[in-house]
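Questions regarding the structure given below will be posed in turn.
Of the protein chains in this complex, all but one are displayed in their positions.
Order as written gives the chain letters A, B and C; numbering starts at 1 within each chain.
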Amino acid sequence: MAGNSFGTLFRYTSWGESHGPAIGVVVDGVPPRIPLAEPDIQHWLDRRRPGQSRYTTQRREPDEVKILSGVFEGQTTGTPIQLMIDNVDQRSKDYRNIADRFRPGHADYTYWKKYGIRDYRGGGRASARETASRVAAGAVARKVLGSGISIRGALVQIGLHAIDREAWEWPAVEENPFWCPDRAMAVRWADYLDQVRKAGSSAGAVIEIVASGVPAGLGEPVYDKLDGDLARAMMTINAVKGVEIGAGFGAVPLSGEQNGDEIRMKDGKPVFLSNNAGGILGGISSGQDIVARFAVKPTSSIPKPMRTIDSEGHEVEIETHGRHDPCVGIRAVPVGEAMMAVVLADHLLRYRAIGGEV
Amino acid sequence: MAGNSFGTLFRYTSWGESHGPAIGVVVDGVPPRIPLAEPDIQHWLDRRRPGQSRYTTQRREPDEVKILSGVFEGQTTGTPIQLMIDNVDQRSKDYRNIADRFRPGHADYTYWKKYGIRDYRGGGRASARETASRVAAGAVARKVLGSGISIRGALVQIGLHAIDREAWEWPAVEENPFWCPDRAMAVRWADYLDQVRKAGSSAGAVIEIVASGVPAGLGEPVYDKLDGDLARAMMTINAVKGVEIGAGFGAVPLSGEQNGDEIRMKDGKPVFLSNNAGGILGGISSGQDIVARFAVKPTSSIPKPMRTIDSEGHEVEIETHGRHDPCVGIRAVPVGEAMMAVVLADHLLRYRAIGGEV
Amino acid sequence: MAGNSFGTLFRYTSWGESHGPAIGVVVDGVPPRIPLAEPDIQHWLDRRRPGQSRYTTQRREPDEVKILSGVFEGQTTGTPIQLMIDNVDQRSKDYRNIADRFRPGHADYTYWKKYGIRDYRGGGRASARETASRVAAGAVARKVLGSGISIRGALVQIGLHAIDREAWEWPAVEENPFWCPDRAMAVRWADYLDQVRKAGSSAGAVIEIVASGVPAGLGEPVYDKLDGDLARAMMTINAVKGVEIGAGFGAVPLSGEQNGDEIRMKDGKPVFLSNNAGGILGGISSGQDIVARFAVKPTSSIPKPMRTIDSEGHEVEIETHGRHDPCVGIRAVPVGEAMMAVVLADHLLRYRAIGGEV
Partner (left out) sequence: MAGNSFGTLFRYTSWGESHGPAIGVVVDGVPPRIPLAEPDIQHWLDRRRPGQSRYTTQRREPDEVKILSGVFEGQTTGTPIQLMIDNVDQRSKDYRNIADRFRPGHADYTYWKKYGIRDYRGGGRASARETASRVAAGAVARKVLGSGISIRGALVQIGLHAIDREAWEWPAVEENPFWCPDRAMAVRWADYLDQVRKAGSSAGAVIEIVASGVPAGLGEPVYDKLDGDLARAMMTINAVKGVEIGAGFGAVPLSGEQNGDEIRMKDGKPVFLSNNAGGILGGISSGQDIVARFAVKPTSSIPKPMRTIDSEGHEVEIETHGRHDPCVGIRAVPVGEAMMAVVLADHLLRYRAIGGEV
């Protein structure tokens, strides 16, 4: 099966290149009679939009979404929903110098090896611009999930600087350009990233996505487990190199008795005394918060010169000028939220199919 | 789509419970005229087989595989290959005491919530016994990949005890019961796990899988990226809580110039000067070694008592006696290898479909 | 995706060759807590079983089904259900003479061209024996559909001899070896087929399958329409060359006003005044009876000599002796019923996923 679709019942297909006329996404499998209008989607696209602070790329894209199908008189009809975003700020001339050179850490080399042709303008299909399609699909997924399920993301580490989890306050996330839940750390990151930017370098990041209000029962063992689908969803985001659920790699040094989340009853309902499982047991949601975390590598396109080759096999150097993102991880927060949303929406529909009352 | 299949063109469907009459796997999409016989599969099953050291469960299963279809006169025919393994050592009586209690960290609670019924005997479908099906499918995948691609796994950390990467020697992996590539560390792990076992506790582990000889070009952007599929493949293995590719979470503290794998020419061929990417760029293999790592949580079933509830909502305690696996991560090594193999075989066929000469 | 699976949510994977040790089917996606036992499946297999009259092949197969997984204490558990049928009456020696010759009308030639290898014993994977797997899966599908939906099939034409639709009586179907709903025609068919058999020839047939009690709303436009899926389902049965829904090809000579099924109200409910649509409009069930019809070509293996070639390109003659089925269409009736059942079960689950209360 061709690789540009995601999901089984709630299924979207993404298309478009960084410097083509437009990008977009067809969302298929949306139940009928859900209220949906462009502002519902625009809201989330605006959060991902580049150029909102000096810490992200200065590409100026309004990212204005149009609904071309699947909605009638303000409601979904059960037919496929085409969401289109015109590319406005393309500046193709910036990229001529990298047409024949493979930027280290980028997909340039592998696209060229695989396809024998590549749209080098702005990374073409491999550009992070594709993530706008994910955010648009995620906005529709949130409508499918309904207001009882909330999905929030935060940046919890840049470079070596991890937040203090004791200082976590969700409102703080909306108050700084980093989606940082630790106010003190946000200040330190600002300084740190200014240094990184001036040095012509870049930094990696860790993002955490938390879904609350998810009912127990989502996930289809043993290969479409909820955590398996989340791992795939997050790992396919540009520049992601690792994914964790709950305690993740941090579970390894724990003992069995530390790691197992014990259960008690409270007000007639089961309560877990910890959440090392990240809300997923045996691939199925348990009713606890779903917690996923992913690592984003430092931006590969940097002003510092790097050694590489060109498409004819000559050894050359390359340096990337112009718009420069010192930490691509920042803009990955809304994308991670969107991927959580599409995975949950798909599994919600799948659970309903076998009789789950959700 | 129901959740017990994996892969697109090389696609297998796993079935069976821990204490049913048998488990097995149907492998569909195998190209014709590949030599295949039962010993080719048995070889890998024997590596996964429990009860081979005091560090793994004492369940005694011969795990003898039978080919029921898809092979004629020693060769695959292009039709589906059914591989069946009888369950021999079932001891159903061991499990009566947990029929109504949810073991913390196990799928007991979520299966019961999702399905309203569960085969509690030995974990039923959620048992690690299912991984025998993965290993069987992986053995077929290795035949599809051919001898030019090698897939090897090693255990690189137990609890807090990580190997010394400078001491890595592949032959060592075959010489100790831990698949440990660092001979000195293997000795320390033996002591450590003896303590863990005596304490009635358990330990987590990190496994690393390396595929060499993989041609450039495997992986289908942007949702069926090779790393995305590997992440899903590994995360669906029992007890896995995290997956990394290449530098993984370790890429976060690196600078852009440290992380990007520079390229030079050697003997007329491109050579990467490092492998932080883990052999995958933009979701496509680069020709370097593919490196995936995953975290296995400490065994949830332990002799130490844990607090939980039963299916009627009473607060109870539970302790697991009988066969006890102090570190389930150990047996996950051959399983991780198998999952690497099935992912690569699938993408090899997919690449051929669009003209890739591999 | 490999070709041995059918369905999306209710999805089964068939495996096995005519003369291997066994055939079977894994049914995945079955909702939990449905009572299921071997006799539920055996009942339908017994209807398909060969050798029950002189009008079908004399292969003696008990076709005894075993449930190997997915059922616990008499109920489905939501995990995959493996159904296995041992091959008993294999008589491999019968087939040696056709090992290198391509029987006209058979898959011998195309399997050999495609795969470069073929299990020639009894047709291998291309044998009608595979339809036992369909019937087994169909039996499970019927349980998913519940008792409110009935699926019945009948043979309505053999050779040029079509039934009189005015004489249709469902009970008659159980009273003759042809599933013929027209008692008088059943007598004529008996004579006719005796002649055909004596002449060493064979005859084609038309089968009609009717599903009653199907709720409105099943079918997913525009490519997973209910009629599209039925067409594929029926056309993949061995020897089928045509499929119709409702009036089918008979709609062509009708005028628009004759063909359109008008609607009136009766007892507060919509009533269609005819059923040329065969219960499907725009790919979605309307609540009327679903009516599908398919054409089965005359048996290709006949005692009469036919001209063909062998695998080395020599011109040869071939004649098939031994067990001979003068009209393979007869045994296709339970198979067509099963395919109707699996299509409906799949669409029932899919409709539930988007909120359909069925």
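Note that in this section a contact is a pair of C-beta atoms (placed from the backbone, for glycine too) under 8 Å apart; a residue touches a chain by one contact, two chains touch by 3 or more.
Worth saying up front: this structure is predicted, and the values here are computed from it rather than measured.
Although it is not drawn, the missing chain touches A, B, C when the whole complex is taken into account.
Residue-wise, the contact with the chain that is not shown comes from C:270, picked out of C:35, C:62 or C:270.
Of the options C:56, C:69 or C:300, the residue whose C-beta touches the omitted chain is C:300.
Residues of chain A that touch the chain left out of view are 1-5, 8-11, 13-17, 20-24, 26, 28-29, 32-33, 66, 68-70, 72-73, 75, 77-82, 114-119, 124-125. Where chain C meets the missing chain, the touching residues are 1-6, 8, 14, 102-107, 109-111, 113-114, 125-126, 130, 157-160, 196, 201-206, 216-217, 219-225, 227-236, 241-249, 251-265, 268, 270, 273, 276-278, 280-287, 295-302, 304, 306-309, 313-315, 351, 356.
By the touch definition given at the top, chain B reaches the unshown chain through residues 1, 8-9, 29, 31-32, 78-79, 221, 349-350, 352-355.
Going forward, only the chains that are shown with their structure count from here on.
Contact topology of the protein chains: fully connected, every pair of chains touching. Computed centre separation for the pair chain A/chain C is 46 angstrom, with centres defined by C-alpha atoms. The distance from the centre of chain A to the centre of chain B, with each centre set as the mean of the Cα atoms, comes to 26 Å. A separation of 39 Å divides the Cα centre of chain B from that of chain C. Those residues of chain B in touch with two or more other chains are numbered 1-5, 8, 14, 114, 125.
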